[in-house]
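All protein chains but one are shown in place.
Coming up: chain A.
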Amino acid sequence: MTEGTLIKVGMADLNIAEGGAVLKTTGLGSCVGLTLYDPHLRLGGMAHIMLPSSEIAREGQLNIAKYADTAVPELLTRMKSKGAVTARLIAKMAGGAQMFAFMGGTDTMRIGPRNVEATKQALELFSIPLVSEDTGGNYGRTVELDSHSGVFSIRSVQFGVKEI
């Protein structure tokens, strides 16, 4: 994993990167792209979270990368195995949109905001500060985390690229 390497994180997937490699996840709608970053090690991690809580899972084999409450601890474990220290970590995230806003009624329709809330709760459990976020709205996002600089960039159709 060296500079210029692109590591793709799929839907309901997570991964870590160092040495200047870039983590990328595409087409986030109501899903949340969460990143953790250890500035000292220049080590980054990214999870593409799809659903808020593993309590609703009916899977035979639980995909822990999929749910906010399980993805955060797993990403943390993966980063610690590379030497990351929880107290040094900072979090950034994007996504959690409501792609189709016409019916606010049922819980499923509010899945974007619920994913954002659940991710924040999971971060609080480990006292990891969320330093910036670009969440909500009704549009899709593609996000990248540069493991060298810690820069989190967000691309959308309407607003182009921005960095947080």
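To be clear about the criterion, contacts are C-beta pairs under 8 Å (C-beta built on N, C-alpha and C of every residue); 3 or more make two chains touch, one makes a residue touch a chain; residues count from 1.
Criterion: contacts and distances are computed from a predicted model.
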Hidden chain of the complex, named as in its UniProt record, picked from "Extracellular solute-binding protein", "Chemotaxis protein CheC", "Carbohydrate ABC transporter permease" or "LLM class flavin-dependent oxidoreductase": "Chemotaxis protein CheC"
Hidden partner chain, touching residue among A:85, A:99 or A:161: A:99
Footprint left on chain A by the chain that the document does not show: 10-12, 26-31, 50-51, 56-60, 63, 66, 97, 99-103, 108, 111, 138-142, 157
